[in-house]
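First the structure, then my questions, so here it is.
One protein chain is absent from this view; the other protein chains keep their places.
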Amino acid sequence: MVETCDIEMEGHLIDSLTLTKALDKIMSMGGEFEIKKFQVGKKKHDTSYVMIAISGDDADHLGRILLALHPLGARVIEVEDVHLEIAPKDRVVPRGFYSTTNHITSVRYRGAWLEVEDIQMDCLIIIKDGRAVCVPIGQIEKGDAVVVGTGGVRVTPPQRPRERTFFEFMSNEVSSERPSGEIIKQLAGEILATKKVGGKIAVVGGPGIIHTGAGDALAGLIRDGYIDVLLAGNALAVHDIERQFFGTSLGMDPHGHLTSAGHRNHIYAISEVISSGSIRRAVEDGKLKGGIMYEAVKRDIPYVLAGSIRDDGPLPDVVTDTVLAQKAMFEALRGVDMVIMMATMLHSIATGNLLPSRVKTICVDINPSTVTKLMDRGSAQAIGLVTDIGIFLPALAEEVKMQKEAS
Amino acid sequence: MVETCDIEMEGHLIDSLTLTKALDKIMSMGGEFEIKKFQVGKKKHDTSYVMIAISGDDADHLGRILLALHPLGARVIEVEDVHLEIAPKDRVVPRGFYSTTNHITSVRYRGAWLEVEDIQMDCLIIIKDGRAVCVPIGQIEKGDAVVVGTGGVRVTPPQRPRERTFFEFMSNEVSSERPSGEIIKQLAGEILATKKVGGKIAVVGGPGIIHTGAGDALAGLIRDGYIDVLLAGNALAVHDIERQFFGTSLGMDPHGHLTSAGHRNHIYAISEVISSGSIRRAVEDGKLKGGIMYEAVKRDIPYVLAGSIRDDGPLPDVVTDTVLAQKAMFEALRGVDMVIMMATMLHSIATGNLLPSRVKTICVDINPSTVTKLMDRGSAQAIGLVTDIGIFLPALAEEVKMQKEAS
Amino acid sequence: MVETCDIEMEGHLIDSLTLTKALDKIMSMGGEFEIKKFQVGKKKHDTSYVMIAISGDDADHLGRILLALHPLGARVIEVEDVHLEIAPKDRVVPRGFYSTTNHITSVRYRGAWLEVEDIQMDCLIIIKDGRAVCVPIGQIEKGDAVVVGTGGVRVTPPQRPRERTFFEFMSNEVSSERPSGEIIKQLAGEILATKKVGGKIAVVGGPGIIHTGAGDALAGLIRDGYIDVLLAGNALAVHDIERQFFGTSLGMDPHGHLTSAGHRNHIYAISEVISSGSIRRAVEDGKLKGGIMYEAVKRDIPYVLAGSIRDDGPLPDVVTDTVLAQKAMFEALRGVDMVIMMATMLHSIATGNLLPSRVKTICVDINPSTVTKLMDRGSAQAIGLVTDIGIFLPALAEEVKMQKEAS
Partner (left out) sequence: MVETCDIEMEGHLIDSLTLTKALDKIMSMGGEFEIKKFQVGKKKHDTSYVMIAISGDDADHLGRILLALHPLGARVIEVEDVHLEIAPKDRVVPRGFYSTTNHITSVRYRGAWLEVEDIQMDCLIIIKDGRAVCVPIGQIEKGDAVVVGTGGVRVTPPQRPRERTFFEFMSNEVSSERPSGEIIKQLAGEILATKKVGGKIAVVGGPGIIHTGAGDALAGLIRDGYIDVLLAGNALAVHDIERQFFGTSLGMDPHGHLTSAGHRNHIYAISEVISSGSIRRAVEDGKLKGGIMYEAVKRDIPYVLAGSIRDDGPLPDVVTDTVLAQKAMFEALRGVDMVIMMATMLHSIATGNLLPSRVKTICVDINPSTVTKLMDRGSAQAIGLVTDIGIFLPALAEEVKMQKEAS
């Protein structure tokens, strides 16, 4: 028997695509709709409001439609408290649990709206000590009060900005045929603007940064205070350190010639750091005198080197347990405003999983599939640049310096 | 001084994204808007209507905004006739000419609405003998009455279909990680459905079809009557014929082994056809006894082999003049309902340029950039499949046969 | 002062490219050479022998050239014992240590030649209890006797096979334009031939296998006994199990439609396995009734699920510590004759690092860069297929079945 229910949405519903997506969803899922009220934001800064009656073939069908509309900010009109169920064991979740988006989320608990803390995608919400917290399944503990269903949960998807910004400009384009020099200028402007208001910028980087000769540029950006957090793997750090110790990365010298050392310098660089005890100690010992990791230590910015099954060594600083590494990355990313991902698919997607959608995210890679996969995995806020990091990053660092001096 | 003007739009404005794009455009270009009337289509099949007052900084700014809104179907409310100017020379166009989209377009001429014939993107509209015709710049003749400005021109962009179809389903997804077997089933279904209602299907193919071993599958689809038009280049035809004559393509035998013949069989195949006079004659002579071109001749379907600067030979059937080849392709595509593009970037984009947006378009290539470029160039209706044509096409032909038998 | 030294090499020096690479190396590094003896294998099965006098600008230059020639099988003529040095601490290696290739390697110790056990690339050799063992830096212990320099070490690079095989055939080609159907036939033949002689086959797979609809085909190959080892990550296992429990993978149903479940089914699948305790228990509980992991448990083949920082959950079976995961992978790969890598860059490269060059290695991916990177990282024996796993794997499974029945 047909079941009907009223939902409401508000915000920049039309130009942020929210209403479009909602009607699309209803039709795709075979539902019917009737728009009961529609107050359109008449001018640029006005928000819109819509009330829609949605019908499904039966209660179950309707439920599935409502579930699908929920991440778009739709909410059933009768406001109710969230429903909670108790986790029966550690890491075992109640059936029907609410699965989070990466957008700002609030829950109604005992009549009041609580904003969910630590929001990240594909996790759960628990209520603890009167606070609503987003936790991954791996951190659910027996007895936790877990939100189930969508009742009493409200999502606020990102709104299209009213002014033209770099991020808005880029996401309007899909082609790789864009004026690269101009993009570098705009990105440099964004970096300076973010730092000017005290924002925090994280870099997620792969070893390609070193191989393509862009290591010095990144080291310079760290030294000059533009980077607040560094997320990488064993490989970036080892290549960077090998470069400092022996002038090679994977046995290739800065002119791109393979030396006879092959992988030996790589392994020996690891051994030297192990012998010091850690990267920081290698800096303190006077062994390590420059490069990305050196600057990170000198500026005392937090870095996480997350382990992977491809690692040689690894360095003593590497967090080899992937669950602990995820936690460390999440902590390091707290409060970050902008993330620049470069030349790494694994670390970029892993970081994307941990970021709220409000964080400005740029992913730079020569391989377009890195960007495509990042967005497929849910980091829809990310913009992609398909370019050669070896020329791009030095040009960006230079541009930041020039704009800074000009300002 | 601020200039304001009312425009109106109608259709499935919200879920077809039209209104979203219009507001986006206005804001991106620095304009202001006020929504004066908004009648929302309350139910699935109802259309919506909106009237928007748009303001620009001055008449020129407003003009540029209106120009940008035009392809979305926006029209200024006071209906007027189109403005015409005379082309001063062959292939020289009046300043301010109206540049076409690939959507259904009408012009108001002497108080009546004429649908523009032969619509294709990036061309001009002329009024001739009381008819409105879309022509490329290369066909403009001195004295032609050319439409200038957007006044009196009405565009109807494609509307989101009310029911779920293969094409709608696919365009919701961007990932290459899709169930390929299922996609083959659905595409086979679309082919059969199109043929059932008497629709016409064109294939645009590159030589990769032969190299990857999918030639027999395409020949079979032609033989069985599923393909009505074949657009290709010299290379596909020569490889196909070389395969029939010598069992090789570019000297590679069907097991993928390079024979000692190298390119010689390729050249000799061309020579043999030249000696006959044409591909059709080679079939009539009994020289050519199978393959794609043989089946196309036997079924008497129109084919165009368009010349390119990469060609060997070429075959006598090749239209070596690219302007004439474009015309021949345009004529062959007239009335086509569905186009399947396979393993060719050049011919796919060239065909995309000639197609109205109402034609269902599928582009299949192992290289994602072919699809991306096709869409960048304006063929927004195209859906892309990133797959291996050598396995995909035989599986598709098999599936078509099975579904046909089952029906 | 110019230093000179005689080296010798033997094997199929010319057609296996060994001599070419050696002369190339000498010239690239600015050395001089004089070929003092050259006995050419006159017939197909004869080996060749060459003695070359190599000169460098000084002892150091000569040393660097000899080091670079070593992996090609070149050895200085005066035979000597290996030089050993003692590791001063755990994971700290003596300067000048010998860095391994992935080719068969022997060391001369106390006058006798010992074949190095557990050979893998970029590791060290230690002598322990009269045996020579290859160990990664992470397993070096204080006091280990580590081989330094190349003296007394002999490498035997792979020789070009005298007969035409699938692997030799493929590596002659670089293009993606190959007859895919034929390649499937030949690969199926290789699989059957390997199993016929009691060989072991490992599969390394990514979650794309499930998304593209090829999961059943892989499950079938395991059930029928063709696969002896399975290496994957959390994602493949969770998607496979989600598919069994809910018919979806990441919320996408087998028809490629996104259900409203989104990521929820994914997380719930993890929760259910955690609740059982392990995948094996979930099979024994009767919860898990089919799919890849089910068949692996049923046939009792070893599998390793290695953790990564992208993981949700993870499943209790996942080895979250990457160092332990590498070890588990290495153990599982012991004695394997053939490895098929599918749709995963991370796991493919990690596995490539652990394999001796004598293992037949095929890497199948839609993204050509996965194959390129694998070979860049040293797995030169790997051959790459750029194809769509969603059609390729079902066709391969079908072909294996047909060839088996025909035999």
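Each chain carries a letter (A, B and C) given by its place in the written order, and its residues are counted from 1.
Rule of thumb we're sticking to: a contact is a pair of C-beta atoms (placed from the backbone, for glycine too) under 8 Å apart; a residue touches a chain by one contact, two chains touch by 3 or more.
Note that the coordinates shown come from a computational prediction; the quantities given were computed from them, not determined experimentally.
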item	value
Among shown chains, those touching the left-out chain	A, B, C
Omitted-chain contact residue, chosen from A:182, A:285 or A:331	A:182
Among B:223, B:264 or B:299, residue touching the chain not depicted	B:264
Residue numbers in chain A that touch the chain omitted from display	169, 172-173, 175-184, 186, 207-208, 211-213, 252, 254-258, 366, 386-388, 390-392, 394-395
Interface residues of chain C (partner: the chain not displayed)	14-15, 17, 19-20, 23-24, 27-28, 30, 32-36, 38, 40-44, 160, 162, 164, 168, 172, 174-177, 368-369, 372-373, 375-376
Missing-partner contacts on chain B, residue numbers	28-29, 64-65, 67-68, 71, 88-89, 91-93, 95, 97, 99, 121-122, 124, 136-138, 257, 259-264, 266-268, 270-271, 274-275, 306-314, 320-323, 325-326, 329, 345-347, 349-350, 353, 367, 369, 378
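The criterion applied here is as follows: only the chains that are shown with their structure count from here on.
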item	value
Two chains sharing the most contacts, counting C-beta pairs only	A-C
Chain centre separation in whole Å, for chain C relative to chain A (CA means)	32
Cα-centroid distance, chain B relative to chain C, in whole angstrom	45
Sites on chain C at which at least two other chains make contact	257
